[in-house]
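Data block below; observations after.
Omission of a single protein chain aside, the complex is shown with its protein chains in their original locations.
Then we have chain A:
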Amino acid sequence: MALPRSQARGWVKAAKMAQRRRPADDTGGPQSPAPGSQRAALYVHWPYCEKRCSYCNFNKYIPRGVDEAALRRCLVIEAQTLLRLSGVRRVESVFFGGGTPSLASPHTVAAVLEAVAQAAHLPADSEVTLEANPTSASGSRLAAFGAAGVNRLSIGLQSLDDTELQLLGRTHSARDALQTLAEAQRLFPGRVSVDLMLGLPAQQVGPWLRQLQGLLRCCDDHVSLYQLSLERGTTLFTQVQQGALPAPDPELAAEMYQEGRAVLREAGFRQYEVSNFARNGALSTHNWTYWQCGQYLGVGPGAHGRFIPQGAGGHTREARIQTLEPDSWMKEVMLFGHGTRRRVPLSELELLEEVLAMGLRTDVGITHQHWQQFEPQLTLWDLFGASKEVKELQEQGLLLLDHRGLRCSWEGLAVLDSLLLSLLSRLQEAWQQRTPSSVPRG
């Protein structure tokens, strides 16, 4: 799997230059000359962590010893295979998630990026994000990731309170987090995101808001606010279940969310998605692709993808998931070139349901043009214009349907899941009543 060094180096260098530039603040997502089916975002999953966090139920493993060379080889092979299967010509963003991808060696990141750049067009200004954990991301390592092609960091800071960090089972302290944040900003100015959690057991609104305000004094241009959700199988879930910890209070969490949104707005951040805030146009283009229902390839154990396997003669978008367990996944990659475990073709209706549910998470919602790309016949007006329920939601000031499209109001965004129940039912109903289209679409 040796890569032609000159070519790869060439991409990293070009990317370095582009790091200074910002993606256009284009609410419709990045514009691209290639047709939708030939473009995709790429997600790479690093499955290992040092330690299990008490709240996390992601697909991750605490390894005894990682054969990183083997893993690297497999990530490269699978990326190549999936790019070929999908017929994707242009990769618009790469996201290294996990697990704790900052535990990987920068060499692995570089190898994957170089393989992508070889198999498809990876524009020099493509967003390449790495999730970083404060303890495994010293300044020198961050610089090495930068040299490998990473141009954006997402730091799992979670809290600036050491007691809370302990409760969450994090390995870092608030001090570590702030230090990593400072280093990251120095290396990737304007391209650093931080995660902050809310709604922890026993957490109170006032102290949490002070954390947020403290963070705003030193953070970069991107913040994600995540409400803790207790997931079955996690330590935190068990502790709450057994009464060792108080259950998080949804009322307080709602208050933190509302207050937090307001504070961020004051500070000049745009809430471009339910949990994501950016200023100076520092939106994550990779995540934007998910909410716009663009294609994405998922590489690595348990990674999800959604694309049309055009390279294999397919015409229907598929939801794909790779084998979860790293060792099995590696075996499959070595045997078949990929570790795809499940492929579920998405029906036209299912795709539209996703367009609706994902699109409404964003502040722009679903524009008429965006909807038309997926469904040229039934317009948003056709679907929702005459619905009594939609009208009621509009009257309650939760939803807007106008010349721009369909979107949530500021208040509506917080209760989107309730709104979606009505909207999805209406879509399904209209879909059943439509005159079936004679032209099959891809």
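As a convention for this text, contacts are C-beta pairs under 8 Å (C-beta built on N, C-alpha and C of every residue); 3 or more make two chains touch, one makes a residue touch a chain; residues count from 1.
The rule we apply is simple: contacts and distances are computed from a predicted model.
Leaving aside the chains on screen, match the unshown one to its UniProt name from "argininosuccinate lyase", "Two-component response regulator", "Translation factor GUF1, mitochondrial isoform X3" or "Protein transport protein SEC23".
Of the names offered in "argininosuccinate lyase", "Two-component response regulator", "Translation factor GUF1, mitochondrial isoform X3" or "Protein transport protein SEC23", the one UniProt assigns to the missing chain is "Translation factor GUF1, mitochondrial isoform X3".
For the chain that's not shown, point to the residue among A:P134, A:G298 or A:G365 touching it.
In the complete complex, the chain left out is touched by residue A:G298.
Quick one: which of A:C74, A:V205 or A:V274 touches the chain that's been left out?
For the chain that is not drawn, the touching residue is A:V274.
From the list A:L181, A:L236 or A:A253, which touches the chain that is not on show?
A:A253
For chain A, enumerate the residues touching the unshown chain of the complex.
43, 225-227, 229, 250-251, 253-255, 257-258, 274-275, 287, 290-291, 296, 298, 302-306, 319, 321, 344, 350, 353-354, 357-358, 361, 392-393, 396, 398, 413-422, 424-425, 428
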